[in-house]
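The structure appears right after this line, and notes come after that.
Only one protein chain is missing; all other protein chains are in place.
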Amino acid sequence: MDQGPGKARVNRRQFLKLLGTVGAAAAAAPLLPSLLTKVGVVAAQGSADESAPRRQWAMVFDLRKCEGCVTTDKPPQCIEGCNTEHFVPKGQEWIRVFEMEGAAGHASFFPRPCMQCENPPCVNVCPVGATYRTEEGITLINHERCIGCRMCMAACPYGVRVFNWGDPENPAGATFASYSPQYPVPHRRGTVEKCMLCAHRVKDGKLPACAEACPMYAIYLGDFTQDIATNGKEVVKLSTFLADHSAFRLKEDLGTRPRVWYIPGHGQEYGHDINETRQPKPARTWQELGATLESPHGGHK
Amino acid sequence: MSRWGIAALTATALLGALTLAVGAPQLAYAQGPEPVKIRVETVDSGFQCAPVSKNCLGEQSGDFVIEVAQGSLVELTFVWAHVGYFQEEHVMILEGYKLETDKLTREHPEATLKFIADKAGGFTFKCDLDCDVHDYLQRGHLKVGRGGGGGGAAVFTPTALSLTPSSWVTAGDPVSLTAVLKDAKGAPVPKAEVRFYVDASFVGTKGKMAIGTAKTDANGVAFLDYRPTLATRQQVIMAAFEGMGVYAESQGSIELQEVGVPPAAYTTAPIGLEVIRHWAPTALAAAVLSVWSVFGFVLYQAIGIARVSTRGGEK
Partner (left out) sequence: MNVQAEARSERLEERVYRPLTHTSRGWYLWLGLLALLTTVGFFAYATQLQKGLASTGMRDTVIWGLYISNFVFFSGVSMAGTFISAILRITGAEWRRPLTRMSELTTVSALLMCGLMPMMDLGRPDRIWHLLRYGRLQSPVVWDILAITTYLTASAIYLYLFLIPDSAALRDRLGGKVSGLRHKVYTLLALGWQGRPEQRRRLERGAAVMMLLIIPIGVTVHSVVSWIFGMTYRAGWNSTIFAPYFAVGALYSGVAMLIVLMFVFRRVYRLEEYFTEKHFRYLGYMLAAFGVLYLYFTFAEYLTVAYKLQGGEKLLLEELLLGRYSLLVWGGFFGGQILPILLVALPWTRTIPVLFAASVLVNIGMWIKRFVIVVPSLSLPQLPYEWGVYTPTWVEMAITAASFGGFALVFTLFTKLFPIISVWEMKEGWEKEGLRALPATAPATGGLAARPALLTSESGGASHE
């Protein structure tokens, strides 16, 4: 070594100290934000109206009325309503209708949106907190934070989440539309999407798109705080409605505590026979339905 | 936070308009057509017509059948006529019309149902209470033929339904609602089902939300405890009575005024293991930091190696 002892010592020591500090900082850095969030420094996402009592949203699907739209000669309207409202990317369905086989071998149609669980596995596993549950009970996704690791998709026991694998097509003018987690338009590549109970609509006092589109009025929006629910035609007391008709939730034993209830049935109120073999038609995309930002429903109800 | 709190519930009882007869102010119950009288005896083997008539047909291929024309005024009398089974007591119900008799016992062997057969179709009447072996034996079928029979349908008796909140209410407790149902002569109507509704509006849909049903007792009074959950100050509560096929439909309504926001009808239960869930991230952070600090210690040893060499001078 040609350098004097003092200089060399400082160089080496600094270098190694730097290594140690950087390493410790690298370990501590991911810990810091979550510590901050606990203290409440980071602003909570979502709106709050302090004067009104906090709503607790719920949905009820009256399966006595749902017959998969097979008798209407149209594809399931709930799916199409959702597709046009949110310009759901091609290949995705945020609400899906599939056939469940009853214990007696009869078929019933089962529309399945996001369950809006009270103990959501998706929120629990998200590494960056991109998906979160509002105080009103809706689970939202912040598409500006999502890193696309798809851990939430692995964790969801109902398979409600979908992913933008490529570049999703957005309607004209959407690029300049103001994005919000409540109304995730424009859609972004590499992020997760799902039904968000039309948070932008219920906020404005409107029914979710699927509920409004259902011709059988089978979909109810409910509020546990006021103990009330409506499907657009009648208003019912939510707790009585659920109890009187033995409403159930999907995969209740998992402890996810969904906010979406189902009243057992198989479309009998609209004459759906248990021997009915017709299948629902494939739902059309928003492009096929001609929806635009100005008129999402493109002329269709 | 926002409960009933200090403010008490003040019920400004505005008694709304009361009864309304359907159609014209015809009142005469007694002026109607002759009632169709049917007597059915409850015997050990089931039912028995007493006597058999064109209305009481008896056993018809396994079913006990009675038949009336739609719109006719019916008096259906049950008579306790057991030879054995002395201890038996029965309450007969007529489904569809939701009527029930008083208790039939050996001491009180007769009970009558009076109603207007305004609904056509088939209805089951049967023993509903303390039936024992007669649960299956005492079942009969009432057939109400379509179309009016005889001259002029019977006219419904108007009833008066008055609705008040209970005289004393306590803040934070549910409101007790009282509905009194009387017929045109002022006599109370017992065993009548009164439904209660509140005017509600939710995400743009207005409607009457059913909040409960109650049956009137012998004095014609029905009680319901109502816990307000809607976030509106003024709530219009309505009570309705459908008529049981005997009386006209009637309604009554009141307005409640709430002060303060009602407590939420629903609180989300905690997920569980709250303490552990609260402290787990901190524990994890502490564990990770302690491991990295050990790395720091080890690197410090390495630094020490370097320092020893320089302290010892050149190689």
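Quick notes
Letters A and B mark the chains in the order given here, with residues in each chain numbered from 1 onward.
What we mean here is this: contacts are C-beta pairs under 8 Å (C-beta built on N, C-alpha and C of every residue); 3 or more make two chains touch, one makes a residue touch a chain.
Remember, it's a predicted structure, so these values are computed and weren't measured experimentally.
In the whole complex the chain that is left out makes contact with A, B. The omitted chain makes contact with just one of the residues A:R150, A:R249 or A:K281: A:R150. Looking at A:E135, A:D167, A:D204 or A:D273, the residue that reaches the missing chain in the full complex is A:D167.
Within the set B:V52, B:V133, B:I271 or B:V294, the residue that contacts the chain not displayed is B:V294. Contact with the omitted chain, checked across A:H86, A:R112 or A:H272, is made by A:R112. Of A:N124, A:N170 or A:T240, it is A:N124 that touches the chain left out of the display.
Hidden from this view is one chain, which touches chain B at 280-281, 284-285, 288, 291-292, 294-295, 297-299, 301-306, 308-310, 312, 315. Listed here are the chain A residues that touch the chain not shown: 1, 12, 23, 26-27, 29-31, 33-34, 37, 91-92, 96, 98-101, 112, 121, 124-130, 145-151, 153-159, 162-167, 189-191, 250, 254.
Everything that follows uses one rule, which is that only the chains that are shown with their structure count from here on.
By the touch criterion stated above, chain B contacts chain A in their complex at residues 2, 200-212, 229-231, 261-262, 264-266, 268-269, 271, 281-282, 285, 288-289, 292-293, 295-296, 299-300, 302-303, 306-307, 310-311, 313-315.
Residues 1, 5, 8-9, 12-13, 16-17, 19-20, 23-24, 27-28, 31, 34-35, 38, 52-54, 56, 118-119, 137, 202, 205-207, 221, 223-237, 239-240, 257 of chain A are the ones touching chain B in the complex.
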